[in-house]
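The complex appears here minus one protein chain, its other protein chains still in place.
This part shows chain A:
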Amino acid sequence: MELLLNLMINGLATGMLIFLLAAGLTLIFGLMDVLNFAHGGLFAWGAYSSVWFYALTDSFVVAILGAIVTGIILGFITEKLIITPVYGNHIQQILITLGFMLVLTELLKVVFGPNQIPAKTPPYLAGSWEIGDVIIIKYRVFIIVVGFLIFGIFQYILKKTKIGLIVRAGVMNKEMVQTLGINIKNVFLYVFIAGAALAALGGALMAPYSGVIYAEMGMEFAILGFIVVVIGGMGSFPGSLLAAILVGLAGSFMAYYVPSLSLAVNMMLMAVVLIFRPQGLFKAKG
């Protein structure tokens, strides 16, 4: 019972981190039709800047906010400089965003040094709760709560606000949205920045969770993000949450019961979805 619960909390927490990365990816792909392989770089930059801000101010709240601001700034620069010139061309997008991913990763090493950096958990989130003989690690619960909170906020924006309505319409039919008088380029920019901020937040939350950060962490996590986008349905926000939780849980349980399969399980999940439901669990377009 205790074991199951812990595996579940562990899987959920990992799932939430993947969700924060995948949420941006799926919206960027769904709305802008852009394959952004640099997204993991924003995740890693979020992790590094949170650790940096935390060391500087000793405040985890400032660290998180600092990471989000970093994500916003980097998102703005990336969209304007890297993405805008290659709208509509997937091959160029793959090449240029992969290239930019490497640049972001190398820049981290230049700025913060090539070695792993330890990341602290703030004291009030460290440790665990003991309920009977069940031990629950606080920080994991914190990640799960933040993940659901972010999902709720964005779901509210998407469903209840005008800009959210326009984003959903744009995912379905970009051309039509423009003929209704909406400057889709601005919408693209906002969505890209929001996605970058979420990725950076994911990185910032990841840092204390794994205890160390390193420049390549972005790339490793981005692969999980892409798998989740495919499983959840490209462009579907709820789909990315569900798929991320699925991938997180599968990874957590497999790592315990069948460790040899713990890496392959995500690929297997994706393969099964692609065979039986190639559009993903949720369908956003159309």
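Details
The rule we apply is simple: contacts are C-beta pairs under 8 Å (C-beta built on N, C-alpha and C of every residue); 3 or more make two chains touch, one makes a residue touch a chain; residues count from 1.
Following the convention adopted for this analysis, contacts and distances are computed from a predicted model.
UniProt records the chain missing from this view under the protein name "ABC transporter ATP-binding protein", selected from "Putative dehydrogenase", "Cytochrome c", "ABC transporter ATP-binding protein" or "Sensor histidine kinase ComP". Within the full complex, the residue among A:I166, A:V191 or A:I213 touching the omitted chain is A:I166. Touch with the chain omitted from the figure is made, among A:V134, A:I182 or A:I223, by A:I182.
Those residues of chain A that touch the chain absent from the view are 162, 165-166, 168-169, 172-173, 175-184, 284, 286.
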